[in-house]
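A single protein chain has been omitted from the complex, and every remaining protein chain is retained in its original position.
Entry: chain A
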Amino acid sequence: MYDTSKLLLQRLVRRIPTQMLKATLDKWGRLTVEQRQAMDFTQSKWALTQKLLSVCEENKLTLTHLAELEMIHAMENPNQGMWYTFQLLEPENDAQSVELTQFKQQFKCHLSELLRQMSVKIKKHTDEAVWIRIALGSSFSKPNHLKPTYVVHYLQTPYVFVRNLTSKLKPLLSQALTLATRHQGVKEANLSGRNLTSIRDLLMRQYQQVFPTKYHSPPEEEDQPVLNQHIEKEQGGVAAHRRHMAHQAFGDGMLPQLQSAVYMLDTKFRDPNNRTMTEREETFKCVVKFSSINLLESLRSCASSGIASAPVTPLLSSIPLKGRNYFVVTDNTPGPSSQGHQTQN
């Protein structure tokens, strides 16, 4: 499949910014010292592609080697594309003791039983994450390396993050993952985002949190320490209280970057001013989507400035609390994936 190799290399060189290209190629380690020195990174990308193509031909590099290069680049830049989260359920007794070699072997073994034509690469990243690159083919075609699926799993946690999952691969991947990690099932965790580090931080609570206290400290700190003695706030206490509630719900310092939150509402319409709609028997279905560059930051400032009501509503505070950004809201039915709260119009 020589054409596919050329195409993959072209795409890679286009996608990797020139400043990072040298470092990525060095990490890849498939070029000899002379070849590396002969690369001139001030040339245009097209010239670089041609040079690399000739180098690859010289070294007889194949598609799998190029896939390695792509994986190195993906691991250095995890915050691209759309990541979806899955959660593993019901661990068995030895789930806590699954370590890397066992996981790798089991995963490859199970997946190859289910699929003939596929290419799997597993690598461990410096921060304990296991990265898996899967290129899928069918019984008639070779693996498609141009559209690989990336899976990131942290061993001994139940969380799996997937990018570019196809519907064909989904059931097979679920089965291979549950067997390899010694669990009994996997479900969608309803959390998605562009930033892998952020959704990981959100789920594993690796951001600065404020714990609820009964007697919270008097409001001082950064609230204008050098305030002019002639300027005084009338409602300073109220503002500090609001700020404290907002920080309790959403945390103190830098927040993980989420891009959106979606609420699927399936509740009865409630508006005292609109009799016709309220009198209907059927539920009113609607979708509410909040999107922002940094959603949690904007929700926190909404709450502390008073735009959102002061004890932060559980609908919003459950985004960081439960680590999800997709909710189904129905009337009065507390269920695992729904919130038993009534919406206000």
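The rule we apply is simple: a contact is a pair of C-beta atoms (placed from the backbone, for glycine too) under 8 Å apart; a residue touches a chain by one contact, two chains touch by 3 or more; residues count from 1.
Just so it is clear, contacts and distances are computed from a predicted model.
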Refer to UniProt and select, among "BHLH transcription factor", "C2 domain-containing protein 5-like isoform X6", "6-phosphofructo-2-kinase domain-containing protein" or "Centromere protein M", the name of the complex member that is left out. "Centromere protein M"
Looking at A:Gly29, A:Gly81 or A:Gly237, which residue reaches the missing chain? A:Gly237
Residues belonging to chain A that touch the chain removed from view: 228, 230-235, 237-239, 305-306
